[in-house]
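Take this structure first; my questions come after.
The other protein chains are all here in position, but one chain of the complex has been omitted.
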Amino acid sequence: MTAIVENKPAYDGKELDLSGKSGARAFKNVLATVLIVAAFVIALIPLIWILWTVVSKGYHLLLSADWWSQSQRGVTVRREGGGAYHAIMGTLIMALITAVIAVPIAVLGAVYLVEYGKGTKAARAVSFMVDILTGVPSIVAALFIYAVWITIFGFNRVGFAVSLALVLLMLPVVLRSTEEMLKLVPDELREASYALGVPKWKTILKVVVPTAFGGIVTGVMLGLARVMGETAPLLILVGYSKNINLNPFDGFMGALPTMINQDRTELALQPAADRVWSAALTLILLVLALNLLARLVARFSTIKSK
Amino acid sequence: MSSPDGTEPPDRPAEPAASGGEPRIEDVVDTTGPAAVHFETLTDENDDGRPAAPEPEESKKKLDLGPVGHLGDRLFSGLAHGSGGLVVVIVAFVGIFLLALAIPSLADNNTSFLFSRVWEPGGSDPKFGIAALFYTTIISSIIAMLIAVPIAIGVALFVTYYAPRRIATPVAHAVDLLAAVPSIVYGLWGLLFFAPILLPVINGLSAALGWIPLFEKPIGDNVGVIFTISVVLAIMILPVVTAISREIFAQTPIAHREGALALGSTKWEMIRMAVLPYGRSGVTSAAMLGLGRALGETVAVMIILTVPNGNDPWNSSIFAGGETFASKIANNAAEFDTPEKTGAFIAAGLVLFVVTFLVNSAARLIVARSAPGAKRPRRNRRATEGASV
């Protein structure tokens, strides 16, 4: 370093070259920019393509009132008509049952991890189990419920069994997001509550959870959005019914993914193809609506994750 | 200040809490009971509602500092602990039940479960092995990852450092939108629209590299091959990997970036010097999580991948058909008629479970180990687990 300093000539009056970088470096910079922009374009292609396919092929059935109010009862592959009411209801019912079971366990589990068990061995064990559950592929979850529900208990394939499998998939998602949200609640609020002589459970219920509420709801909706599009558990745990069946404990049940699956081998027939793409679009719209709702709730939530 | 989980000083005798060991606050507090009375006494003496009335006499009064009941805290704490325990029980159950059902079938299996490629689980001479399933699952997921990760890094860099803010946010949301598309839609689109355009790519690759068995093209123009599902899987895991990489890159400390720029580096050199090293572990773990997703993907694979004819010899080429663990199970859901057969599929499912778990653990280990950029931003988990539009 001293050598550089000593060897540096005194000001020599020459102008510095500020015109730009040397050729190779500039070229690399441009090349990288091109590649990065190219990656972005490449990523957009399938997105636009898929959405275009589904929307252009599926939108027109969605415009009819029948689609939202009728089932496929008595409609054969070759015939037009009928709607997706049975499948939409099936998807919603199964998702609702899933949420009713998964959300309380997930939220309370997160409360345990953040408020009660923090730093303990037990909490680490629970956290590890959640990690395992996070990695369970949907087909394995379905297989497990099949093993318990059908092989061991001898029950029939019904919508409720699907919900049970979906619980396994939704639980870790909601638990983790709730945990993150509870962690974001400043300890000062807990202290403020304790300093007022409020017991712990009321502090959690009335101060901590309400503060994190927006984030928790967002997590729930994202979890729901994820399980709604699941097909594998439906294939294994419930048969597809073209009729309206609102009873998750008895008989086969329609659902949007299985409605798509039902006719996917008959796509050469226009009525079947229409139904498939319309069901796909309906499903995407449902998932999207949940996602948007989640965003909206997150925007108005009390604490921001950033 | 970390946890409100205050334990009482052990040097004092335990509160009259029922639970043994270290008494906790939650065991000894409640609002109902004497507390309410205590409050009432305080307010009654100030019934004009003024909390601050000077009443010297009162200060001589003995305060009730006794325990204020336990019920609410007991209940709630019990519920929370119970839920935590339930998670453990569920996972244990999944493991035990799957094992319990798989073991009898494995015991009756007349061939090597790990190394055989035969799959004939039923009948008097059950034979089933997972070698072929394992190969197809792993190779398709790895190719998917190899395709998705560079593109995801590119998109993440584009969003964080190249695109103007006005464009960056919509782009980020648009890529997230890919996660909102259900996998069955990917499957249909992949089979009907995307696979046909891959045919020239397949032909070109096999013409150039066909002397390697991996790239050898079987006779016929089948597009329902491993390579096709790899590309579709790549598209499917793109949003996850992009979302995590994006968050990590955006977190590169401004000091690192400005430090690099102050040395006179170009934008790309800044990214190579500051952003990429900082994000390396995060991106690696994102790639692993993407891999985990790809391994377990069921329906898209089931729809696109052609199941080879039982009499055909096994083909290791990525331009041939095949079956993954997940697609095998889903394709044969109708065959779960006897416990022996079901057990065979469950055994396969268990292997998938274990592989996915190992991959996910590796992802977590990488994050936990490496120092810079190791702390995953809080929202990442959500980004990985849920579609976010």
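Note that the chains take the letters A and B in the order they are written out, and that residue 1 is the start of every chain.
The rule is short, and it goes like this: a contact is a pair of C-beta atoms (placed from the backbone, for glycine too) under 8 Å apart; a residue touches a chain by one contact, two chains touch by 3 or more.
To be clear about the criterion, contacts and distances are computed from a predicted model.
Missing chain, UniProt protein name, picked from "Cytochrome o ubiquinol oxidase operon protein cyoD", "Sigma-70 family RNA polymerase sigma factor", "Phosphate ABC transporter ATP-binding protein" or "Carbon monoxide dehydrogenase": "Phosphate ABC transporter ATP-binding protein". Contact with the chain that does not appear here is found for just one residue of A:L62, A:L189 or A:I244, A:L189. Within the set A:A110, A:V198 or A:V238, the residue that contacts the chain not displayed is A:V198.
The chain not displayed touches chain A at residues 119, 186, 188-199, 202-203, 206-207, 210-211, 213, 302-303. If you put the missing chain back, the residues of chain B touching it would be 1-13, 15-16, 25, 28-32, 34-36, 38-39, 42-43, 46, 49-55, 58-60, 62-68.
In the analysis below, only the chains that are shown with their structure count from here on.
Taking each chain's centre as the mean of its C-alpha atoms, chain A lies 11 Å from chain B. Partner chain A is touched in their complex by these residues of chain B: 1-5, 25-26, 29-31, 35, 68, 72-73, 75-77, 79-88, 90-94, 97-98, 101, 150-155, 157-159, 162-163, 171, 174-175, 177-178, 180-186, 188-189, 192-194, 235, 238, 242, 266-269, 271, 292, 295-299, 303, 325-326, 329-330, 333, 336, 339, 342, 345-346, 349-350, 352-353, 356-357, 359-361, 364, 378-379, 381-382, 385-389. Looking at the complex, you find that chain A touches chain B at residues 21, 25-26, 28-29, 31-33, 35-40, 42-44, 46-47, 49-51, 53-54, 104-109, 111-113, 115-119, 122-123, 125-126, 129-141, 143-144, 146-148, 150-152, 168, 171-173, 175-177, 180, 183-184, 187-188, 190-191, 194, 197-205, 218-219, 222-223, 225-226, 228-232, 235-236, 257, 260-261, 264, 267, 276, 280, 283-284, 287-288, 291-292, 294-295, 305-306.
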